[in-house]
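I have a structure here, written as structure tokens, and I will follow up with some questions on it.
Every protein chain of the complex appears in place save one, which is left out.
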Amino acid sequence: MPQNSLVNLVNYEDATPEVKEIFDDIMETRQSEYVNHIWRALASHPPLLKQFWTQMKEVMIKPSRLDPLTKELIYLAVSITNSCTYCINSHTASARKKGLDDEMLGELNAIVALANAGNRLTEGYQIPVDEMFQSEMSSDWKGK
Amino acid sequence: MPQNSLVNLVNYEDATPEVKEIFDDIMETRQSEYVNHIWRALASHPPLLKQFWTQMKEVMIKPSRLDPLTKELIYLAVSITNSCTYCINSHTASARKKGLDDEMLGELNAIVALANAGNRLTEGYQIPVDEMFQSEMSSDWKGK
Amino acid sequence: MPQNSLVNLVNYEDATPEVKEIFDDIMETRQSEYVNHIWRALASHPPLLKQFWTQMKEVMIKPSRLDPLTKELIYLAVSITNSCTYCINSHTASARKKGLDDEMLGELNAIVALANAGNRLTEGYQIPVDEMFQSEMSSDWKGK
Amino acid sequence: MPQNSLVNLVNYEDATPEVKEIFDDIMETRQSEYVNHIWRALASHPPLLKQFWTQMKEVMIKPSRLDPLTKELIYLAVSITNSCTYCINSHTASARKKGLDDEMLGELNAIVALANAGNRLTEGYQIPVDEMFQSEMSSDWKGK
Amino acid sequence: MPQNSLVNLVNYEDATPEVKEIFDDIMETRQSEYVNHIWRALASHPPLLKQFWTQMKEVMIKPSRLDPLTKELIYLAVSITNSCTYCINSHTASARKKGLDDEMLGELNAIVALANAGNRLTEGYQIPVDEMFQSEMSSDWKGK
Partner (left out) sequence: MPQNSLVNLVNYEDATPEVKEIFDDIMETRQSEYVNHIWRALASHPPLLKQFWTQMKEVMIKPSRLDPLTKELIYLAVSITNSCTYCINSHTASARKKGLDDEMLGELNAIVALANAGNRLTEGYQIPVDEMFQSEMSSDWKGK
């Protein structure tokens, strides 16, 4: 018996035309007949479904300077740090499709663990930032 | 006047031979005469300095499957998510040395923001994990 | 089969008189015969049960400037940000009793997601606080 | 001397036409001649500026079921929980403009503190979710 | 120039009798003429000052099974994990008064760093809990 979500997961048949259109876009963009749970839960408030899918396409799917696997690794690093079970599961699956294997996953986890450890050490000792790291200048709002 | 750390930042002259050896290794590994604050604070408890530097070399500096810039981006994504000021400053500096520019930094921040947003959406609705994401089997400790 | 807690959940029959009194107060305050798991777990250390219930009544139940639904939304926003499964489930239920529907839940989640995204952007870029936001003055301890 | 951000804060004069248009929209929407630091930092990567401002208008400014002050309190609760200095300063200022006073701020902080305490208690004891809180059913993707 | 808080720090002379009484209790309990910033900020909403001071005395100051230094180390471990600058500074000071030295601080930081690292590893790999760790049984609310 699966754990329940706090809203009904909308299925395709019962969806409004507005929601169906987004479900169709998700399936076409991903070349898959399956729409995973997060999108069906967000469909309980269609404006939110639209906002988040638009962002996801813009940030994660549209070709850009960072390659697709690197983007997934960054997304995964955040999700691990936030202990987001659903996100870790779904984005590990996405990353595996883009080439992630156990060795790379091991390296990713080692870096995430090290970064979390290092973050606490600098907090624990309240390390002041080295001046050499502060290279950029703030400027006034209305120009010189 | 700089903010103070909670322990004295050890300088090279006053360091014990054990600490000097690690400071020397840091300077040689990084090809730099400068040892930044975190290492000087950790020197207040030499075993900790040794542990963390050993880990840093092993995980971040030793050549491996992930390239050096990707490693820095993962470290930075964690540090931003943890709001670690020192870490964000120092690892943005490291990443810039390895090729990060404002456009890539913008993309990184967009992904980190999106991941944090998505993480909360899945928590807020308590989305159950799709079965298709759970592909690996647990096995018994002593084999079949 | 439910997941187990790390302490025995105390039931009414086995409770000490001190604990029974608090259970009675919880049932009367909430007009319900049911005492949920958190209180029965805290009963494993009665002083903690008393402390937390006293706080809960004082902060969440006693009439005050903020209305009951707004208080629940604030509590829920924190719980989502902290990924607290139990708290998200129990306080979504409380909020629904006070009028929360799927549209408002959608708006709440959209704000929580946006805030988490925005929080990371300001951290990622290390934005300095605008002077105009710092309007209040610190004053000396013993007056002028 | 203000702390520096990790990118140059773009001022109006030096902005590209694309960025100027968004700065104009921010000033008009808020009826203010001042554009605060976060927007000027995001302008270092114009697509990110556009994404985040679009979201902010959609989620926080467009009239909806939750009133403007309630929205700010939710945003603030998240920012306090995330320890986001910039966000706490800027959104406390926004909330004060919408009616927040010291008493309401005190109540908000009391709820945020209590929720963070309660979140840890349920984690520390690993409290299983009460069945009565799990009221919604998951359904199959393609309908019955 | 010190950073400003978001409310006026109440000083002794301007305090209401209700607040003065708590300030007096703080000074007497701690055998000190100095009341630190947190209490003066909370005085902007007296019920919150009273709640938090009452809790602090009950949990941290009243003699109990855990000794005073151990309590401070636990409080500090939480504050480091939460990156709470004020709390790390004030509770490191409290812990030093109770016997903390640089070696113990080094060990504390090493454990906090390791725990944060380990927490991420178990999240990153989504490790299921070993059955042998789940020793306690849930029981029904109204007895057998």
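The letters A, B, C, D and E name the chains in turn, as written, and every chain counts its residues from 1.
By our rule, a contact is a pair of C-beta atoms (placed from the backbone, for glycine too) under 8 Å apart; a residue touches a chain by one contact, two chains touch by 3 or more.
Just so it is clear, the structure is predicted and the values come from calculations on it, not from any experiment.
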Contacts of the hidden chain among displayed chains: A, B, C, D, E
Missing-partner contacts on chain C, residue numbers: 6-7, 42, 44-45, 47-48, 51-52, 82-84, 138
Touching residues (missing chain, whole complex) on chain A: 83, 88-89, 92, 102-103, 105-107, 109-110, 113, 128
Footprint left on chain B by the chain that the document does not show: 2-14, 34-35, 37, 40, 47, 51, 55, 58-59, 134-144
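The definition used in the following text is that only the chains that are shown with their structure count from here on.
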B-C, B-D or A-D - pair sharing over half of the A-E contact pairs: B-C
Copy pair chain C, chain D: interface residue numbering same or different (half cut): same
Separation of mean Cα positions, chain C and chain A [Å, integer]: 27
Whole-Å gap between the CA centroids of chain C and chain E: 18
Junction residues of chain D - those touching two or more other chains: 2-7, 34, 37, 42, 44, 47-48, 51-52, 55, 59, 82-84, 89, 92, 103, 107, 110, 128, 134-135, 138
Touch-based graph of the chains, sorted into line, ring, star, complete or other: complete
